[in-house]
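As you look at this complex, bear in mind that one protein chain is not there, while each of the others sits in place.
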Amino acid sequence: MNEIFMNVGFWVLGITAVVASLFMVTRENPVHSALWMLLTFFAVAGIFIQLDAEYIAAIQVMVYAGAILVLYMFVVMLLNPKSTGFIKVPAKVILGSVVALVLFLQIVMTLMGTGVIKSAQMSGMNLPEGLSNVKAFGAVMFTQYIVPFEVASILLLVAMIGAIVIAKKD
Amino acid sequence: MVLAIVFTLIKILIIVVCVLTGVAYMTYAERKVIGHMQVRLGPVHTGPMGLLQPLADGLKLMSKEDMTPDMVDKPVFYVAPFLGMVPGIAAFAVIPFAPNIVVADINVGVLYILALSSVGVYGIIMSGWASNSKYATLGSLRSSAQIISYETAMGLSILGPVLLAGSLNLKEITEAQRGLWFFIPQFVAFVIYSISAVAETNRAPFDLPEAETELVAGFHVEYSGMRFAMFFLGEYANMYVVSCMCAILFLGGYTGPLLPPLVWFLIKMLAFMFFFLWLRATLPRLRFDQLMNLGWKVLIPIALANLLITSIVVYAIRN
Partner (left out) sequence: MKNVFETIFFTEILQGLGITLSHMFKKPVTYRYPFEATPIQDRFRGIQYIKTHADGRTKCVGCYLCQKVCPSECIHIETDCGPNGERLIRKYELDLSRCIYCGYCEEVCPVDAIHMGWEWNTVASDRSGYVINMKTLSQNYKDNVEGNWKNKHLKKKLVEGVQQ
């Protein structure tokens, strides 16, 4: 019973995510694109919840939907870029398709190489004894992956300082 | 299994009905409290003491013509009110009203509510953009900038109690306050939370998005009838959510002597709701640059300092 629910939920969320992202790249109006992207984020967050990764799901909604996409919307609303639709510009389409295809193949190769797809299943991850999702996440983040974490934060700091410098230069 | 689902659905229904009634009566309370603070009476005619006023308002809004201006972006225009209202009501799912009255006792309750409140901004942005009107656009830009700015301060101030309790689960945070309510050790965070909660819900003195004198009514200027009512429902539901969060994080949630837990929770929540109305009756509106200065240059640094000190103290005590 529970498995059926999980499966139905996964298919609904997955199809929503795929369809919404397709709509996102094909809309002519950039604001509509951003809104379809919002739906994609929600669907992905739902899939995360199904995987018992509720922390990631909450952060996904908070950071991507709540902060980053809002900034996109700001830019799109204020600059109001005129889009003529990407189908009318063949050269760019070909270039874009090639890049996308290469990226896709790379992702597939990486996934195949690590064997994630074979072992992937619709079940929660095994948490260490006595640790909730957030605690387990924090423990791993600040012990095993402390260096990448700090490097990423320095990257963000540099980007922020750069943005301030550019904004200050009148 | 089926029984559990039905049971949950009934729970959800009860909470939604309670929230909507609460929202309706909040408008009544607002008019009454502000009326008395201005030495007036407030509504008195509809029903005894004007108690049926929310019902009359609701009927009026429902029977009004639902107008759609010509040049609006129709799908977005229609979806926006729902996106404004749904996050406010959905947030009640994780709030523990009493030890056993909670729809979903999830581990990341705090994050869930923060995520929903950050999604709430879409209703505002979409309505402002889709209305195709300069007042609505300006109102929605102001509002979303304000919400994003103050959400940072709010999140940072929430982390204080979370650190003390060592959990993101709202029930565990409540239980951690059996001995001492967190607003005493976390007084700075409490003040920051109160200020940013008012700003987050676009209430006076931070109600710039709805500045009637300059923006007519802000982002919902083109809406009428039930769609307009939905924005109102969303705004008041959000007020209830931040009040519940304040009660849970700083005032000990449902804990308290003598009275049953639910009563304690409601008392604390309504006290904070009264604070909203009280502020509205007292303070004039801020200018937009003052608002941004307060958010970014005062509240966020103080909240960061508070977070740093709290984490050092917690670390020292735990080890």
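Going in written order, the chains are labelled A and B, and every chain counts its residues from 1.
As a working rule, contacts are C-beta pairs under 8 Å (C-beta built on N, C-alpha and C of every residue); 3 or more make two chains touch, one makes a residue touch a chain.
Keep in mind that what you see is a predicted model, and the values were worked out from it rather than measured.
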item	value
Touching partners, among the displayed chains, of the absent chain	B
Touch criterion as defined above, residue of B:15, B:33 or B:72 at the omitted chain	B:33
Options B:41, B:104, B:180 or B:263, residue touching the unrepresented chain	B:41
In chain B, positions touching the absent partner	33, 35-41, 44, 278-279, 281-283
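Basically, only the chains that are shown with their structure count from here on.
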item	value
Geometric centre distance via CA averages, chain B-chain A, whole Å	28
Contact footprint of chain A on chain B as seen in their complex	1, 73, 76, 106-108, 111-112, 114-116, 118-119, 121-122, 125-126, 129, 137, 141, 144-145, 148, 151, 167-169
Residue ranges of chain A in contact with chain B within the complex	1-2, 29, 31-32, 35, 38, 54-55, 58-59, 61-62, 65-67, 70, 73-74, 77-78, 132-134
